[in-house]
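The complex appears here without one of its protein chains, the remainder shown in place.
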Amino acid sequence: MINKEVRDAEDAIRDITDGSVLLLGGFGLCGIPEAGIQALVRKNLKGLTCISNNAGVDDFGVGLLLKKRMLKKLIASYVGENKEFEDQYRAGELELELIPQGTLAERIRAGGAGIPAFFTPAGIGSELAEGKEIREFDGRLYLLERWIKADFALVKAWKGDTAGNLIYKGTARNFNPLMAAAGKTTIAEVEQLVPAGELDPNQIHTPGIYVQRIFEGAGYEKRIENITVSP
Amino acid sequence: MINKEVRDAEDAIRDITDGSVLLLGGFGLCGIPEAGIQALVRKNLKGLTCISNNAGVDDFGVGLLLKKRMLKKLIASYVGENKEFEDQYRAGELELELIPQGTLAERIRAGGAGIPAFFTPAGIGSELAEGKEIREFDGRLYLLERWIKADFALVKAWKGDTAGNLIYKGTARNFNPLMAAAGKTTIAEVEQLVPAGELDPNQIHTPGIYVQRIFEGAGYEKRIENITVSP
Amino acid sequence: MLSKEQIARRIAREIKDGQYINLGIGIPTLVANYIPDHLQVVLQSENGLLGIGPYPQSSDINPDLVNAGKETISMVKGSSLFDSADAFAMIRGGHIDMAILGALEVSENGDISNWKIASGLIKGVGGALDLVASDAKLLVAMLHCHKDGSSKLRKQCKFPVTGVRCVHKIFTDLGVFSILPEGGFKLLEHAPGVDPDEIRKKTEGRLVIKGEIPEMTGFQ
Partner (left out) sequence: MLSKEQIARRIAREIKDGQYINLGIGIPTLVANYIPDHLQVVLQSENGLLGIGPYPQSSDINPDLVNAGKETISMVKGSSLFDSADAFAMIRGGHIDMAILGALEVSENGDISNWKIASGLIKGVGGALDLVASDAKLLVAMLHCHKDGSSKLRKQCKFPVTGVRCVHKIFTDLGVFSILPEGGFKLLEHAPGVDPDEIRKKTEGRLVIKGEIPEMTGFQ
């Protein structure tokens, strides 16, 4: 099998430059590419476009990129938790494109799957439908939506092998598999990297073909946004 | 969890009637719902429309339904191995709709996913494009294709639980997960049925929500079309 | 007037055996606590889980297991995990039977507005647009009025709409309402101690009161 292992996050993001378009996995702070984001912060790039379901919080996740004013545009479904976003947005320093979460997921899935456009009922009657083609199928209205692809995808998995195969854990899976398939160069970071052949082929969530670089991250913080416990 | 277990194949197909539209899982003879097909044969229904990647062989799989002249229409990507098909087709007794395999898979996936139509490059320039809408995206031509759904889906998995969760094995997975999601009533047969809670939630291929009935089949023949061995 | 917990309790009575349900953030999340034990229902979390269980014991907190509100959760027996595209395929494909959502406002023809708006800025749409456009029966849980006293049951929504003609029933601190096919909120039940006249005053849209309106029960 082709060996996709790279040294570390710095090595993995070596050709991400000012102005790159990035897909960033995760839902809230769950399943985000922590090591990759930290490496981006250290590199202090400018003018990035990030496609990520959320904007992180002020001092973690995508919020770290916002804080350093590295983003030109954010494409997300929900940015409610981030105050830094609001300031930059109101100051006109940041573009925002809000997309319904299911449409965002399906557009990214379409990008990886070679489907340039598809119809979905989500958004009909809302202001998100403005300027979009509407068509009736079987008596119901649908919006035409385009695929989303990007130069780079940064995803995080639980286990991975040197062939690039990935297994996610719990709800940390979320946007990661779709983004892995929609990135021209997909960078996977894993908690545990094993030699090809150690993972059960039947349990792979992301086949290695979608991953161009893989490394084992260290010291995952896995911050929790809302700790809720049973009494 | 909701218990989806039914007694056997007869019980599972109880409301399939003459003229029903069925999705039948499997690729060639690999991963086909053997028990369900045999129950259909015993029930000797007429005028069925079957959506199945292949037509089986003369004495196994979908071929058994052909042999008993139970089919009105077959929607498939390849029917090469079945002579019975050819006779009935030439006699005008059977309609055939040939669909490129990837388009067939994606149309069924769209049916389960609530996508009424999507664009694909497969078939551009061929006679399969006749009468279909063609549109250019980013300088390339694509065909508009519609979703496929059906009254019933018959699928076969390796393991399942009473909540309807399914795990497939090897390349016997093929069309089964997509069809499970596109059937109004999905009937799953498994080699091993376990109580809900015994399967790892992280390894489920088909979430139980897609399965309305499940039973453990017995005596799987798993016939092989082409036995090939290394010298 | 009902508390948020009481609204949640009342909605829980709408749930039927065998349903797959998506609960939104806020009052809807509370509904999970009041589903009768004899009902077999499955809760979906649109970030990739079927089979949400109770909040975990503090010793069992798992950062890799959160709900759509980013709260730590547990899984019940028979759960399954999947990615975000599959989660919304499930919703869009009509496999979820019921969605219980919060809302900013509902109009008398069943339009809903439930963007996340903070200091006048739309800060998110989340999964609500997909849910309201799906075949899931849509129940709305919300307080009857905004903080400034203006009604959330309106002729037309003031806020941008997220879905049109999609709401099935509304549960507020004042009562239970259905949407009439010809438009209008039909009062089905009133909260204890709440006069239908008070409800009429606090409902901006067309309110239809026909015959004797029973008092809400089943929220204790």
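Going by the order they are written in, the chains are A, B and C; count residues from 1 in each one.
The working rule: a residue touches a chain if its C-beta (ideal position, glycine included) is under 8 Å from a C-beta of that chain, and two chains touch if they have at least 3 such contacts.
Just so you know, these numbers come straight off a predicted model, no measurement behind them.
Judged over the whole assembly, touch between the missing chain and the shown ones holds for A, B.
Of the options B:E84, B:E106 or B:E189, the residue whose C-beta touches the omitted chain is B:E106.
When the full complex is taken into account, the listed residue touching the unshown chain is B:A122, out of B:A122, B:A150 or B:A196.
In the complete assembly, the contact with the undisplayed chain comes from A:N202, out of A:N44, A:N202 or A:S230. The chain not shown here touches subunit A at positions 1-3, 109, 111-115, 161-163, 165, 181, 196-197, 201-202, 204, 207-210. For subunit B, the residues touching the absent chain in the complete assembly are 27-31, 53, 76-80, 86, 89-90, 98-103, 105-106, 108-109, 120-128, 158, 168-178, 205, 222-230.
Everything below uses one rule, namely that only the chains that are shown with their structure count from here on.
With respect to subunit C, maximal separation of chain centres occurs for B (centres as means of Cα atoms). The geometric centre of subunit A is 28 Å away from that of subunit C, both derived from CA atoms.
Averaged Cα coordinates give subunit B a centre that lies 36 Å from the centre of subunit C. Shown for subunit A are the residues that touch two or more other chains, namely 106, 120-121, 168-170. In subunit C, the residues that reach two or more other chains under the touch definition are 49, 81-82, 88-89, 91-92, 134.
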